[in-house]
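Every protein chain but one is kept in place in this view of the complex.
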Amino acid sequence: MSYNTFGHMFRVTTWGESHGPAIGCVVDGCPPRLPLSEADIQPWLDRRRPGQSKFTTQRQEADRVEILSGVFEGQTTGTPISLVIHNTDQRSRDYGDIAERYRPGHADVTYDRKYGIRDYRGGGRSSARETAMRVAAGAVARKVLGQGVRIRAALVQVGALKVDRTRWDWDLVGRNPLFCPDPVALAQWEELLAAIRKDGSSIGAVIEVVAEGVPAGLGAPIYGKLDSDLAMALMSINAVKGVEIGEGFAAAALTGEENADPMRMQDGTLRFASNHAGGILGGISTGQPVVARFAVKPTSSILTPVPSVTRSGENVEVMTKGRHDPCVGIRAVPVGEAMMACVLADHLLRHRGQVGG
Amino acid sequence: MSYNTFGHMFRVTTWGESHGPAIGCVVDGCPPRLPLSEADIQPWLDRRRPGQSKFTTQRQEADRVEILSGVFEGQTTGTPISLVIHNTDQRSRDYGDIAERYRPGHADVTYDRKYGIRDYRGGGRSSARETAMRVAAGAVARKVLGQGVRIRAALVQVGALKVDRTRWDWDLVGRNPLFCPDPVALAQWEELLAAIRKDGSSIGAVIEVVAEGVPAGLGAPIYGKLDSDLAMALMSINAVKGVEIGEGFAAAALTGEENADPMRMQDGTLRFASNHAGGILGGISTGQPVVARFAVKPTSSILTPVPSVTRSGENVEVMTKGRHDPCVGIRAVPVGEAMMACVLADHLLRHRGQVGG
Amino acid sequence: MSYNTFGHMFRVTTWGESHGPAIGCVVDGCPPRLPLSEADIQPWLDRRRPGQSKFTTQRQEADRVEILSGVFEGQTTGTPISLVIHNTDQRSRDYGDIAERYRPGHADVTYDRKYGIRDYRGGGRSSARETAMRVAAGAVARKVLGQGVRIRAALVQVGALKVDRTRWDWDLVGRNPLFCPDPVALAQWEELLAAIRKDGSSIGAVIEVVAEGVPAGLGAPIYGKLDSDLAMALMSINAVKGVEIGEGFAAAALTGEENADPMRMQDGTLRFASNHAGGILGGISTGQPVVARFAVKPTSSILTPVPSVTRSGENVEVMTKGRHDPCVGIRAVPVGEAMMACVLADHLLRHRGQVGG
Partner (left out) sequence: MSYNTFGHMFRVTTWGESHGPAIGCVVDGCPPRLPLSEADIQPWLDRRRPGQSKFTTQRQEADRVEILSGVFEGQTTGTPISLVIHNTDQRSRDYGDIAERYRPGHADVTYDRKYGIRDYRGGGRSSARETAMRVAAGAVARKVLGQGVRIRAALVQVGALKVDRTRWDWDLVGRNPLFCPDPVALAQWEELLAAIRKDGSSIGAVIEVVAEGVPAGLGAPIYGKLDSDLAMALMSINAVKGVEIGEGFAAAALTGEENADPMRMQDGTLRFASNHAGGILGGISTGQPVVARFAVKPTSSILTPVPSVTRSGENVEVMTKGRHDPCVGIRAVPVGEAMMACVLADHLLRHRGQVGG
């Protein structure tokens, strides 16, 4: 069972509610003797932290990660690594409204139907705050993968506005709060998001994650496929409604000729002429970049009132006031990278276990 | 680990190669006292069987399933159900070419890189033949779900041609070999596929799976989400490159207002005015139909020669002769239904275990 | 994989080293709406706490447990319950000796051989301190089981001195720090342990755990047997070298007639005339008390020097100074109860998932 655990050999168990005393995770199965300190994890958390631009929630979180176990004298010991972030922004306030009213598009109603109880403060367990621990675990996963594997993500679509791939600039991604690789799209998105924000509305987005340097051979048939584990991992991120690998849904419109990735030997090495497959064939990595994309829905927290019901069965209108995130897809960028890192680290250890090397 | 096992409480382990003596699966964790015989499974297999139209491979397979364990006097006993299909269409022939040449877009190269060995006959383990056992397991899963849950799938796109949802007719789906719900699209597809077939080409497709009658409360945070398990399950089907739930990738272009699913009490029951969410909120079923789609790439087995390499590192051109499947997405329709059934059965038992009822 | 995770539907993941900042665990899969607070857990921890008698280590630990997640307004929510105990007794001292010298009978040498690194402070991860979190998780498991299931354990052998079962008194167990059910044995053990302690020696012990009120039907063939899960759980406790169910090893010397548990209907209920089986047949509970015993070796920390080696390969003599535990079996009593509780809770949920009810 894996309610709150992710991975097989590189395992991450997360816990915590948005407004509880802390959130945390346990990373189990990490190889020993990897250099690790809070300083290796904190920068990745800082990238995800809200309040960094006017287009993400203004909630202020210090998000200082602490390592409580599994590291000794600056190195991993092979025992479980416990990471914790104390919640410092727990405003004492009246939650009465949220307690009773189901916010449309949120998990309020389903948690209540399943468990008959829910921690309604700030979304409780279903809050995007949980993704901070994914980012923390992803930082450990990057250590497992080593410097030969490079994982980067970018926002490639906001609303209907897609980036132009001929203008793709990875350096730009690191220099703008929207993780946009295209200067023209960046300007368009800023305009769009300003309007969305002004309206108290929200908008969806698509994120692309690319892992370069992934060795050939990771993954396994039939239910240990690298792409199916990626699909699971990315779909588990809050608000994600779709995942695709390589050409993805666009492959449906292609012919076999158009979708083919020809191979050739070059200087004794097998090379692919293209990467429609997204770096995975038959569930196993080819050695090409692994390319995944995922779609994030517009958050349901909007200023326009939406018909809803209360816990006790009354019809109401629900409008979300307060902190507001016009495009939750933006903050999903570092989370997508982290999930890619965790999946790859898990498969690296699984592959080494079965096949060696 | 789950190389060839799928699910947690309702677990399916498949085995077998395309041209070995048999393929099979073990279904473990099935509740006791469910009526079950081969007659409950065979019709689902017959729907998937190749050779039923000119648009799927002409390979003839009897595909007679046998129950070897776990059923006594017509009822499941709660012990593992072993299902087997003997391979009757194992032509003895020369595989020399396939043994050496990597078919582009197939798993030949990755299996070889991972394992250093592969059963090259008919694709071995990576053959779509494995999906027959998913369909068999899905038939058992339907028994677990009971008659209140109805799972159906249809082809919704072939190449660039999508169905018109205003003409959707579930009855039509059962009456045409393309599982098409739209009579107009059906005619277009037949024309397109005839051309594709004549050219020795292939084309991609999109399948939609709908589960009605799913009780609210199935699924769990954070890594036991119903949608992430569905994503894993559907992405594990051969040739699938994308999975989406509800609005899916289209949600990226929507605003929060457009994507909202308003709720209202009607006659004492909570009703949703729309189902953009695809029946899942926060990873837990809402009680609405669960809607998933997945994209299948065009098969790489085409008559046009594609540059490739041999096992020993020589450049060659590879062209696929013999049996030919212009649109592998067609046969993925019953497989998608089966995976939906298995995921829901697993979550039903998991939910009952944790929460009861 | 389950390096530091235990259980399937009721899952416990523990983390932490003896002298790190904290130890903790995550309990996942717990049913919702169970009343739970620190006050439900602390008393069980207090029973296990060292320093309560002269026969256990004098290390003083406050061992105050904190609930960090999964509980809301006094009830479990169905989400992961994070429990933590901060280490307050971390004396700053010189560990140079322990760092280099392998204590015979301890995990120093094997951790080093496996991982190439170990947190040597106080035994690090291999310290019995980890068992505090098992006791905490066991307290949650008892809530899952409800008041109908009663789990108690007693020390039944210290050195060669066994209790006389005709004098068994459960009330006495709760009133003496040795958890002894026999007043005569108690006096003998106190004398023996005083001598062992004076000599700087140590001695082994046997613990018996009895669970009453366990419903018939828990467990499952073949690798989900209740007794094999108990064996795994009890053998995982530090210093345990043997586990037995019912008659256990004594069954080897019995005939089928002697070992038989006759059945009879009494007032419409099936009754067993004896319980040689220890409440389990074919891996499934019979409804009788589940009876398990486990043997704990004498701790290797003794004042007599024992030949050993250093990390760098020099021969040395190792003698354990400082805090001393003449019979680690004593503190294993509450731990054995906790493991029984966790195994039963897990199987209760698994049973309910597969079979219902």
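In this document, chain identifiers A, B and C correspond to the written order of the chains, with residue numbering beginning at 1 in each.
Criterion: contacts are C-beta pairs under 8 Å (C-beta built on N, C-alpha and C of every residue); 3 or more make two chains touch, one makes a residue touch a chain.
What you see is a predicted model, and the numbers here were worked out from it, not measured in a lab.
**Q** Among C:31, C:78, C:122 or C:204, choose the residue that contacts the chain missing from this document, as touch is defined above.
**A** For the chain that is not drawn, the touching residue is C:204.
**Q** For the chain that's not shown, point to the residue among B:69, B:88 or B:315 touching it.
**A** Residue touching the absent chain, from the options given: B:69.
**Q** Mind listing the chain C residues that contact the chain we can't see here?
**A** 1-6, 8-9, 14, 102, 104-107, 109-111, 113-116, 125-126, 130, 157-160, 196, 201-206, 216-225, 227-236, 238, 240-265, 268, 270, 273, 276-278, 280-287, 295-302, 304, 306-309, 313-315, 329, 350-351, 354-355
**Q** Residues of chain A in contact with the chain that isn't shown?
**A** Where chain A meets the chain not shown: residues 1, 9, 29-32, 78-79, 220-221, 349-350, 352-356.
**Q** Which chain B residues would touch the chain omitted from the figure, given the whole complex?
**A** Interface with the chain not displayed, on the chain B side: 1, 3-5, 8-9, 11, 13-17, 20-24, 26, 28-29, 32-33, 66, 68-70, 72, 75-82, 114-119, 124-125.
The rule is simple: only the chains that are shown with their structure count from here on.
**Q** Between chain A and chain B, what is the separation of their C-alpha centroids in Å?
**A** Chain centres of chain A and chain B, defined by C-alpha means, are spaced 26 Å apart.
**Q** Rounded to the nearest whole Å, what is the centre-to-centre distance of chain A and chain C, using the mean of the C-alpha atoms as each centre?
**A** Comparing mean C-alpha positions, chain C is 39 Å from chain A.
**Q** What whole-Å value do you get for the distance between chain B and chain C if each is reduced to the mean of its CA atoms?
**A** Here the centre of chain C sits 46 Å away from the centre of chain B.
**Q** Got the chain A residues that touch at least 2 other chains?
**A** Within chain A, residues 1, 3-5, 8-9, 14, 114-115, 125 contact more than one other chain.
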